[in-house]
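Complex shown without one protein chain; remaining protein chains in place.
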Amino acid sequence: MNDVWSWQRAAEALPPILEGFRITLLATVVGTAIAAVLGLLVALVRRSRSRWVTAPVGLAVEFVRSTPLLVQLVFVYLMLPSVPALVVGCVVLGVHYATYMSEVYRAGIDAVPRGQWEAAKALDLPRTRVWRAVVLPQAIRKTLPGLGNYAISMFKETPYLFAISVVEMFTAAQQFGGRTFVYTEALTMVGLLFLLASYPTSLLVRRLENRLA
Amino acid sequence: MTARAPASAATKGTMTSTRTTATRHRALLGSGAVLLLAATAACTSVDGGGGSTSATSGGSALETLQDRGTITVGFAGEAPYSYEDGGELTGATVALHREIFAELGIDTVEGVNTEFGSLIPGLTANRFDAVSAGMSILPDRCAQAAFSEPEFMYTTAFMTPEGNPDGLTDMQSAADAGITLATMTGAIEGDYARQLGIDNLEVGTPQDGLDAVVAGRADAFALTGISLNHLADSTDAPVEVTESFVAEIDGVPQIGAGGTVFRTSDTDLLEAYNEKLAEIVADEDRYLDIVGEFGFTAAERPVEGLTTEKLCEGDLDALATELAPELGSDS
């Protein structure tokens, strides 16, 4: 076998990995957007007073949350052959993380002081106005750090997309390794790229959390 | 000390807590130690994975295997080279191996099923001692692993939806048609696709390739003709296989042959294997005896003069000219 690390191979591996990084970012952004919106919807629905609504939704949320993202991805990919793989990836990531986000929203909504609800009622504001203008703005401020952290989590889970042939950063490294039979440089660089991208971001989120607290 | 002593039943808990916490801590320490021990054992284990060997210092892989009587090979479920039929490892390369290793005093051949792309890394990591998948002998690969002499020559084919809607006949037609071509990660057809600029979808196993074509995620699946024919025969899916051809890149026929792969350090094993292999390949009847039942014909038997050394050098143009007389009669 040749030496353990070859800078030449590393240089060859870098272009496909950077290509893949674009896809990684795209999947993360779209997935987070879906999770943010869907999570809020789920949180609102779960506040319903009817058990016919909350029970099935609650069960579905628990089911998606407790089962592997990897298996969910492959499942949807196989069941929907006409949907492009990247779309499947973004949507499944979004739905999976929406279940986590719904908890964050729930905590955020619950944290809005009772006084706000009472004052809104005293001012005889219509329900939608109460939500739109009073509760949600306060609730969402509290959820931003949570959203940020889950976005970072999702970023680190995009490699699962290798299982549905989406060539994001990690898959690019795997394919390079598959061709050349040497994975060392490619995988190490991908690992470092993840670290370089996620660590500063998590520091930023922590700073945000402190500012909003 | 801990939270204030409360009502009666809970006091009983705090009374005995010291003893039980001590036992618990001891248990935790104990399990931690066991875990650490197991981890170091797993780390430095020479017998990693499915009982593969690593040549002991100074000793030889061949001798170790002969003592053991068993060799573990990696395969990728690519019928009819090496695959599992009803739980039993079988296939053309497997049959060849059983014959050759038996002559070398190694009576049992066991298999580890993995993705094609994991075969060489698995070999390097000592998860198995040889790769039994009829892997193409290519210059890039020769640097990483030791190939035996050629065991099969192969041709490429496409698996397409029934009726071959894109009218594919060879690699150039695929490039012209602008289709999405599925190939197995690590297999030679992926290299062809990339060199010709064909949109390439990589899959892990032959089954995944079939699924991709059936589902419409790929317009065709490129693999060796023999594998695709076998795959198509074993399924009811609405697919068909084109005529086999020799891939041509820039006018140079990509003469392909596959062999068994060993670790570069297991030189004695390689030599012993090649010796026995040469005997079989030279004898057409004996060759067909072993691999014929898997659909291999005289066309797949490696021609005289086709050696691993030449294939590793990679000068296919010169090779084609040199072997033209033999190839003419074979293809």
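Letters A and B mark the chains as written, and numbering starts fresh at 1 in each.
Just so we're on the same page, a contact is a pair of C-beta atoms (placed from the backbone, for glycine too) under 8 Å apart; a residue touches a chain by one contact, two chains touch by 3 or more.
Everything that follows uses one rule, which is that contacts and distances are computed from a predicted model.
Set against the options "Ubiquinone biosynthesis accessory factor UbiJ", "Ectoine/hydroxyectoine ABC transporter permease subunit EhuC", "Multicomponent Na+:H+ antiporter subunit C" or "Membrane protein YdbS with pleckstrin-like domain", the UniProt name belonging to the omitted chain is "Ectoine/hydroxyectoine ABC transporter permease subunit EhuC". Interface note for the absent chain: among A:13, A:27, A:42 or A:69, the touching residue is A:69. Interface note: of B:72, B:90, B:114 or B:200, the residue touching the hidden chain in the full complex is B:114.
Of B:180, B:207 or B:307, it is B:207 that touches the chain left out of the display.
In the full complex, the hidden chain is touched by subunit A at residues 1, 4, 62-63, 65-72, 74-75, 78-79, 156-160, 162-163, 170, 174, 177, 182-184, 187-188, 190-192, 194-195, 198-199, 202.
Contacts to the hidden chain, counted on subunit B, fall at residues 1-7, 9-11, 13-14, 17, 21, 25, 31-32, 35, 38-39, 42-46, 48-49, 54, 112-115, 118, 121-122, 124-127, 207.
Methods note: only the chains that are shown with their structure count from here on.
Averaging C-alpha coordinates per chain places the centre of subunit A 35 Å away from that of subunit B. Those residues of subunit A whose C-beta lies close enough to touch subunit B in the complex are 1-2, 78, 81-82, 85, 165, 174-175, 177-183.
The touching residues of subunit B, counted against subunit A in their complex, run 116-117, 120-121, 124, 140-141, 143-145, 185-186, 190-191, 201-203, 211, 214-217, 264.
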